[in-house]
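Complex shown without one protein chain; remaining protein chains in place.
Chain naming follows the written order as A, B and C, and within any one chain the residues start at number 1.
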Amino acid sequence: MAHIDINAEKGTSLWEDAWRRLKKNRLALFGLGVLVLFVVSALLTPWIAPYAYDAQNLDLGATPPSAQHWLGTDIFGRDLLTQIMYGGRISLAVGFVATAVALVIGVTWGAVAGYIGGRVDAVMMRIVDILYALPFMIFIVLLMVVFGRNLLLLFLAIGAVEWLTMARIMRGQVQALRKQEFVEAAISLGLSPMTIIRRHLVPNALGPIIVYTTLTIPSVMLLEAFLSFLGLGIQPPKTSWGLLISYGAETMEEYPWLLIFPGLALTTTLFALNFLGDGLRDALDVRRSAD
Amino acid sequence: MNLLEVRDLQVDFNTRNGHTIAVNKISFTVKKGEITAIIGESGSGKSVACYSLLGLLPQPPASIESGTAVFEGRDLLTLSESELRQIRGRDIAMIFQDPMTCLNPFMTIGDQLIEPLMFHKKVSKASALARAKELLVEVGIRDPEATINNYPHEFSGGMRQRVMIAMALINEPKLLIADEPTTALDVTIQAQILKLVADLQKKRDIGVIFISHDLAVVADIADQIIVMEKGFVVEQGDSNAIFTAASHPYTQKLLAAIPSDTKVTTLNDPEPLIQVKNLKTYFNTGTTVVKAVDDVSFDINRGEIVGLVGESGSGKSTIGRSILRLLPITSGHISLDGQDLTKLDTNTLKQTRRRMQMIFQDPYASLNPRMSVYDTLAEPLLLHKIETRKTVEHAVLRLMDEVGLARAFIRKYPHEFSGGQRQRIAIGRALATKPEFIVADEPVSALDVTIQAQILDLMLDLGKQYGLTMLFVSHDLAVVRHIADRIIVLYHGKIVETGTSETLFNTPQEAYTKSLLASIPGRNRLAS
Amino acid sequence: MWRFIIGRLLQAIPVIFIVITATFFLVRAAPGGPFDAEKAVIPEVKAALERQYRLDLPIHEQYIAYLVDLSQGDLGPSFKYPGRTINELIESGLPATAELGAYALLIAVIIGSLAGIAAALRPNTLQDYIPMSMAMIGICMPTFLLGPILVLIFGIHLDWLPVSGWGDIPGDKLMPSITLGAAYAAYVARLSRAGMLEVLSQDYIRTARAKGLPEWQVVLKHGLRGGMLPVVAFLGPAFAGLLAGSFVVETIFQIPGLGRFYVQAAFNRDYTMILGTTVFLSTLIVLFNLLSDIVAAWLNPRLRAQLSE
Partner (left out) sequence: MTSPLLRLISITLLACLTACTGGESKVEQGNREGVLHYGNGSEPQGLDPHVVTGVPENKIIRSLFEGLAVKNPYTLEPEPGVAESWDISEDGKTITFHLNPKARWSNGDTVTASDYVWSWHRALNPNMGNQYAYMLYPLVNAEAYATGKLEDPNEVGVKAVDDHTLVVSLNAPTPYFIQLMDHYSTFAVHPETVTKHGGATDRFTPWTRVENMVSNGPFVLTEWKLNRYIRIEKNPLYWNADNVKLNAVIFYPTENLTSEERMFRAGQLHHTNEVPLDKLPVYKAMPKSPLVQAPYLGTYYYLLNTDRAPLDDVRVRKALSMAVDRDTLVSTVLQGAYVSAYSITPPDTLGYYPPKTFGYDPNKARALLAEAGYPNGENWPGLELTYNTSENHRKVAVAIQQMWKDVLNIEVTLANQEWKVYLDSVNQMNFQIARRGWIGDYVDPNNFLDLFISGGGNNNTGYSNPEYDDIILRRAPSAPTRDERYSLFREAETMLMESMPIIPIYTYTSKHLTHPSVKGMPSNLMDSLNIRYVWLDPSETLELE
């Protein structure tokens, strides 16, 4: 025991550890691989896309998949593969950034409310109720008027909506956790409430949060399409998966490929996220994956 | 007459992390009308062996590799699931360790009680209820008419265990398997339950398997004792023989672990470190006020270990937490080294926390499951700037040495440790800030007896080494007298009696203290 | 228990009041008014209209007048449908939406919990993977997609069900209910799976097995109540959320519901309708959150005891 390599004794953080465990989960790695592939291709899209995203060929119109256009074309004769690649840039960015915003606000809000409890909790949760009840559309329209149209605002707007449920989940978790003795131990060590929340409560509440997050990302992608309809989001000819799907839904009988391929892109992302999310949850749950 | 005959039973576990043999070719016999105790530490395979007989082990990961278990002429291990189901709850019934979690919180005890009767015997609900009420009376629950429609949470732990026993007995089984039925209970309640099991067994003349980690518990009631270690049966025989002439070293070790000595006070120069004056801590539940601590005053001298003894609900843990300012107190004064703790601002309080620490009862709940040993131990060191980021690792390793944890474990997580090792981590955390005063809240009551002894010794050693002052909270007098210089007995939030360990044990003044002493298990046999 | 309920209702009053106030001023701040139309409205006509709707008053007087009306239960006249009051419109839309929501949740609970329980009984087998994959898709399948697909299959190609309507042709309530319920069913499936897995690992399940009960009794009698608690907690807010969610389904299937009013009011800047539906919605949110807590307490005796303290 005395001659152990000092490196082996080095403490590791929860995240390093989780990564070590995640690497052993094949399904999660597959999910991660798919996501990385999507992100990389989104980043490289301007160089690798087969066509320009706004190149129209009105006389060609909507055609099913062919050798020239692997996934077919839309009514403007634009290459669908190119559209999906460019759409992925927007959708993935919206999905990840907006969800991250929601995650940060929701987790903080919920954790603070749950930890402090009592009146503060009641007030904080009533604020959540109020935001739930406000007419969302009017809120978005106002945002647009006040701040104008931009992508960052879109992320914030979506994040500002999605954090509510996140806060509720987090609060429930923290309420259950704060009665545990290790929290008391942390208090008796003299840790400040914020440190206790950050170091002791949040990591232990991550499981349900991660699962909810993986479900939030795809719904955020679809919400983006709605906001774009209201005029807040992206403008044609730029596109996103959400928009492609909603356009495709209109013509699902005439041009089914316009729905199927964007839908597949979203569904694949969804499953990849889910595999990764479940894997991450297990990896972070140090008890479950003893090794 | 042999009721159950187990031969060459082997149970393996196959998990992703490898293959283990939990029960290794064991054989034993249970006779009708006798209590057979199976004794061993956690992980010895004692529970696995019994569960495997009834098909209650999830398979996989468990698999029964070999053996026979003949019960009334039938080999339990070869029966189909539906045949086993006919035996479970009818011919063989079980009582589990934690009556808190083993009763369905969503059903009234009446509904749970009559379930086996109605299912196996197909009797009407009315007659099942009538039978259930009779049994409730028999296990010592008064007024069953009123209580039968209550939910488990409306009962105390001891009452719940009585309900569990009634439920097990309602079909008049021939064999009762009791898996650590008293471990989660206070000593006084434990004594009552032990007596109840023994009485019922005699009255019905049934066979009982009593599983425990503590030889003392079964000392008074067991006819046969089987000692298990790491899946093997290391010794078995007549109860008297085991207690008087144990041959296997492990059995001897188990016997030695039973705390039986009394600490002799050596303190000469009393200088109060902690002073508690007229402490009151009440809990307001909305409609009623629970007086958890009701006007309690005492001092703890520097270097002294004071035992605080009482049953659950006596307010002993509340006192400990009140002193450490983990709970808001209602009134009174608490001072550390003359400094009034009730009047500190947040910042000073944070500084003062360094000087007083706590060790909790449940080493599972008191360690953050997502923090490794390193994180847990480094946190207080860094927080109070005792060490820098550069030197902290060395300090953590030193701390681990002191509490007897191998350095190689530094990156492991709490779930990877046994209960005893976990409690060592918790002790290490409490000692990290080099405190002067420690509140230990039942630090060994969740541990096996052998481990209990080790941890108590560790605490005594470290206490001496660090010159610690300690408030040792426990329901177990046997443990307290081993470690404490002075003992305070608490009942319903008030102090009943105070004295040095020696005087309290040898000449208890109050009736309540006497009854506490009387309920120490195995007292009669071990004394003789 | 009553103390708890009354306490919660008292807490709801400031919530609803703030929601009303915020909404009142937000809608008036939004660009475009209720009388803007593609063909420009003559200023005199517009002035006459604004007078009729009290929009010519200073905004604080409008606000106070609205609160006074509201305190008498009067939600005001509709802008979009002159000659009708908001009370009347909400009354006319509520039955269909409530019915649709109830069926949708019923379907969600039945299908979702069956799938979730089935999955929890054999975790990490096909019996788990298949329903859970369906649930994943269900959660993300937008109603604007699912509805038309169902209509195409069952309404047009198979010709089994009417493609739209509500209570006009037998069977016309089935497809809308399924469309709306699908996403909820998916959530319920996930929640009940997680809940059942949690409960089935509890000690009292082992006790039930030790009694010799057959597996289905163990699951149904001992597992279900605890396992369904997360579902109950989810259903309260979900039912309130249905109002906004049912808009798409109501549009696709031509259902005369409240969801259309709720969403179209915002598009039309129908001030009184926006406020009316929002007041209604926030009341629903409060009530259903409370209801789900009460049901949870009813299911969980320990919680019941806490609340009755």
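Note that a residue touches a chain if its C-beta (ideal position, glycine included) is under 8 Å from a C-beta of that chain, and two chains touch if they have at least 3 such contacts.
No experiment lies behind these values; they were computed from the predicted model shown.
When the full complex is examined, the chain removed from view is found to touch A, C. From the options A:65, A:172 or A:237, the residue with contact to the chain not on display is A:237.
If you put the hidden chain back, the residue from C:8, C:80 or C:304 that touches it is C:80. On the side of chain C, touch with the chain left out of the figure occurs at residues 30-33, 35-42, 44-46, 48-49, 51-52, 77, 80-85, 89, 92-93, 110, 114, 117-118, 148, 151-152, 155-156, 159-166, 168-172, 174, 216, 219-220, 251-257, 260, 267-269. In the full complex, chain A makes contact with the omitted chain through residues 54, 56, 58-59, 61, 75-77, 137, 141, 144-145, 149, 228-231, 235-237, 247, 250-251, 254-255.
Throughout what follows, only the chains that are shown with their structure count from here on.
Interface comparison, A-B versus B-C: the higher number of contacting C-beta pairs is recorded for A-B.
Between the CA-based centres of chain A and chain C the separation comes to 24 Å, rounded to the whole angstrom.
Look at where the CA atoms of chain B average out and do the same for chain C: the two points lie 48 Å apart. Of all residues in chain C, none touches 2 or more other chains.
Listed for chain A are no residues, as none touches two or more other chains.
Of all residues in chain A, only 122, 126, 129-130, 132-139, 141-142, 145, 168, 211, 215, 218-219, 222, 245-246, 249, 252-253, 259, 263, 266-267, 270-271, 274 touch chain C in the complex they form. Within the complex formed with chain B, the residues of chain A that make contact are 1, 4, 8-14, 17, 180-182, 184-192, 195, 199-200, 203-204, 284, 286-287, 290-291. Per the touch definition, chain C reaches chain B in the complex via residues 3, 202-204, 206-214, 217, 221-222, 225-226, 299-302, 305, 309.
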